[in-house]
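One protein chain is absent from this view; the other protein chains keep their places.
Moving on, here comes chain A:
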Amino acid sequence: IEMEDIVEEPIVDIDSWDAKNPLAVVEYVEDLFSYYRKMESFSCVSPEYMTQQFDINEKMRAILIDWLIEVHDKFDLMSETLFLSINLIDRFLSQQQVVRKKLQLVGLVAMLLACKYEEVSVPVVGDLILISDKAYTRKEVLEMESLMLNTLQFNMSVPTPYVFIQRFLKAAQSDKELQLLSFFLI
């Protein structure tokens, strides 16, 4: 084969059509994602962490997250908030022993903190207590909040799978169907 026969498909500059949108910060997008990539390693936990918990397991985590997805939907929150909540839960559980009875509280407080970090309007503690069928008191929620903040050292700005999939979907010049499928998979 002659070298000239191989036509290299040019890489599409996926940011060119956003050049005029100041909110897309095209100028900084490369820096931003290389930073996300660097920070990703700090935001991930060992997939084995559950083995160190004595009272809870993966199945309970799955049930908790299914429930949080419902809560998330009910409060009409942004996607980023859900991914951040799950990240906070995993990072917290990899460092603290939690009994079965308190697992829902961990989920609730993670969502509260994610909302405080990410959302413009944050659901009030009272509503969160109501949605958990008054399983916990305000005092318990606020104490868990302090414990979680101290455990995570207030580190809330972590890149979640959401930011990466957004970028990949943009690069793939995806349609609606592919987007929905990818979000379902992650």
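Basically, a residue touches a chain if its C-beta (ideal position, glycine included) is under 8 Å from a C-beta of that chain, and two chains touch if they have at least 3 such contacts; residues count from 1.
Methods note: contacts and distances are computed from a predicted model.
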- Among "Protein kinase domain-containing protein", "GTP-binding protein", "Blast:Ras-related protein Rab-7a" or "TBC1 domain family, member 14", the omitted chain is listed in UniProt as "Protein kinase domain-containing protein"
- Note on the structure: Only one of A:L64, A:L77, A:L93 or A:V122 touches the unshown chain, namely A:V122
- Across the whole complex, the chain not displayed is touched by chain A residues 112-113, 116-117, 122, 124-125, 141-143, 145-146, 149-150, 153-157
